[in-house]
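A single protein chain has been removed from this complex, and every other one stays in its place.
Chain naming follows the written order as A and B, and within any one chain the residues start at number 1.
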Amino acid sequence: MTSDHPKHEGAPVSARLGIWAFLATELLLFGGLFTVYAVYRVVYPDLFQQEHLKLNRLLGTLNTILLLTSSLTMAVGIAAIRQGRQQALKIALTLTLLLSAGFLGIKYLEWSEDFSHGLYPESNLFFGLYFMMTGLHGLHVVLGMLVMGWLLVCARQGRFSAQYSTPVEVTGLYWHFVDLVWIYLFPLLYLVG
Amino acid sequence: MSEEKVPSPGLRRGYLKEKGFRSWAFTHDHKRIGIMYLIATHLFFLIGGLLAVLLRLKLLTPGPALMSSHAYNVLFTMHGAMMIFLFIIPAIPSSLGNFFIPLLIGARDVAFPRLNLYSLWLFLAGIVVTVASLLNPIDTGWTFYTPYSAKSATAVTALSLGLFLVGMSSILTGLNFIVTIHTMRAHGMTWYRMPLFIWGMYATSVIQVLATPVIGMTFILLVAERIFGVGFFDPAKGGDPLLFQHFFWFYSHPVVYVMILPAMGIISEIIPTFSRKPIFGYKAIAYSALAIAFIGFLVWGHHMFVSGMSTAAAVIFSFLTFFVAVPTGIKIFNWIATLYRGSISLDSPMIWALTFIFLFIIGGLTGLFLGALATDVHVTDTYFLVAHFHYTMMGGTVMGLFAGLHYWFPKMTGRMLNERWAFHAWWLIVAGFNVTFFPMFILGMQGMPRRYAEYPAKYQPLNIVATVGSWVLALGILIMFVNFIRALKSGPPAPDNPWHGLTLEWTVPSPPPVENFEEIPTVTDWPYSYGEKEEPGNDE
Partner (left out) sequence: MPAYKNYVVVWVVLLLLTAATVWVSFLNLGLWNATVALGIASLKAVLVALYFMHLRHEIKLVLGFATFPLLILALIIFGTLTDILYR
């Protein structure tokens, strides 16, 4: 690795290696929950079939759309700052934040509705999984929003440019990962139970 | 042992010069961070050791004595948890790894120095929370098996949180090292010119990054069970206690390779240096480190043979377990082949390295009895197992750590250790260790189970032997630590290259300056050309 690598626009290789290594740890963290899902789905197929119908498929689909769109806005924001377009980056970050807030809002609605129907984490194994998986995922959304908020502050101060966009790139990769987790959570919890 | 008294130089040279709390608490210097980890981890080594001495005191008599059974359960739980999570996992990687990885690859620091500092803070925060849990100390065993850990009225939740933080520190350190090794090697240092300690640390870091999140999730699930009543591990709610064990051991098995790979890396540095011979089979050792790391992920079920796991899975895990012995054996044979016809100097680092090889062979071979299904049924969860893991973890990792400490003490501190004291500490420790733990193989074969506060009277004689051994061991460790402290205060000044080594850390002053190298070197050769080239650095 002492040879020169071709010039890659965006973050330097050490930053990219670092964030991908971090995403590996997140993959294994969520992976634990996916393992629990796999185990109990195999052992209690009827429970999963019956309980998953209690989830709101419409809201779940809406949330999927919001998150996919937030990935789009994030990707567009990064493409923008690579070209030095600061204003476009700020707009993109703001949109991503709004879409994420929308996601959390809908999640809040869903959870409230579940609680009002007496469905809690301890109600049964399916809902235990549902609340833990969406809860951990939601926590990652919140953390992502905090980082993006900080990025917006830095962007307002003109800290990013075509030559320096590393924090934005790295956050973008994290955000897409959060989207990836939801891409699997959605069908596993809402659609196939 | 010199004729005239040369005044010892102060410690405050090089990276140690700057004074003040802030210069340590907010440092980005990997060397200072390494020293802080060193002190923290060794503090817990001593505390954990003290707990062990107390344990062995209780076990002098078969009946009730000295402490309640509950207190005994707390003691062995805290001994295990402290030794494993607060000492042995971070000890070599976070202290010696942090200090020496940049030096060995010709870099000024790690890839992410600030992240390195935050990792240290996470570790310290984790320690604080873990120690706080001692207000209501847990008694579940360091393996926290459910259902008991989900129900125990002790501070399982607090300990889980503390260890979660410690685990995060471990993950981020591993991440830092992986990126450092990929991107910050000096010009000319290809992968095959890297010292073997770096290969070992690379393999270790990969395990840390990929395995630790699983124990993180395990803690989260355990806490969720305790706080929210989620029933993943609770049979009454349809859950499976074995699922906890799968999660727990998916991390805890690879983590034993986190413990041993850095120690093996140290041995790979010391053996050629003190044999004045190139290491035999460099590539084989390098690839064996990677192989051990990978195979280590495949065998976790061998901790669960008698748990009620399916026989099919048990057979598969047992079969795979035997494979890890192959790369391990390759390393041992290559070290021995390096010694053959070498010019051996028995300085303190070398006697520790040779001890490692001897004791680790015993530990490793006894693993075969545990890995084979039929014999495991007889010896699992007996003192045979306790002896096995102490021979590998203490006879292996800890002796490897001691080897590394003696080897690199001059570089880190600018002082030389007293070799006579080091020798006395050494034989006391080795004798004490074997007298403590060898009888346990016999006790285990005879059927004495582990984690029992009281035992049948027929096991008493060997228990007495083991306890006496623990006192000798403790004395040896004490002398070793006193040697370290004395040397810090008044040891003779260390030259740049006291052992005439060929790796890059010996080209800089002892202790190194903050920026490590005045000029980043260009590497043109591998670091094991003993007998083929002059060693760098002035040594007088």
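Everything that follows uses one rule, which is that a contact is a pair of C-beta atoms (placed from the backbone, for glycine too) under 8 Å apart; a residue touches a chain by one contact, two chains touch by 3 or more.
Because the structure is predicted, anything quoted here is derived from the model rather than measured.
A.B. asks: For the chain that was dropped from the view, give me its touching partners among the shown chains.
C.D. replies: Touched by the chain not displayed, across the whole complex: A, B.
A.B. asks: For the chain left off this view, which of B:32, B:58, B:246 or B:277 is in contact with it?
C.D. replies: Among B:32, B:58, B:246 or B:277, only B:246 touches the chain that is not shown.
A.B. asks: For the chain that's not shown, point to the residue among A:68, A:98 or A:162 touching it.
C.D. replies: In the full complex, the listed residue that touches the missing chain is A:68.
A.B. asks: Footprint of the hidden chain on chain A, which residues?
C.D. replies: Touch set of chain A with respect to the missing chain: 1, 5, 8, 10, 13, 16-17, 20-21, 23-24, 27-28, 31-32, 34-35, 38-39, 42-43, 57, 61, 64-65, 68-69, 71-72, 74-76, 79, 82-83, 172-173, 176-177, 179-180, 183-184, 186-188, 190-192.
A.B. asks: May I ask you to list the residues on chain B that touch the chain which is not drawn?
C.D. replies: Chain B touches the missing chain through residues 182, 210, 214, 240, 242-243, 246, 250, 297-298, 300-301, 304, 308-313, 316.
Here is the rule we use: only the chains that are shown with their structure count from here on.
A.B. asks: Could you please state the distance in Å, as a whole number, between where the Cα atoms of chain A are centred and where those of chain B are centred?
C.D. replies: 36
A.B. asks: Looking at the complex, which residues from chain B come into contact with chain A?
C.D. replies: Going by the criterion above, the answer is residues 111-112, 171, 175-176, 178-179, 182-191, 209-214, 216-218, 220-221, 224, 228-232, 237-240, 243, 246-247.
A.B. asks: In their complex, what parts of chain A are in touch with chain B?
C.D. replies: The touching residues are 1-2, 13-14, 17-18, 21-22, 24-29, 31-33, 35-36, 39-40, 43-44, 47, 120-122, 124-125, 128-129, 131-132, 136.
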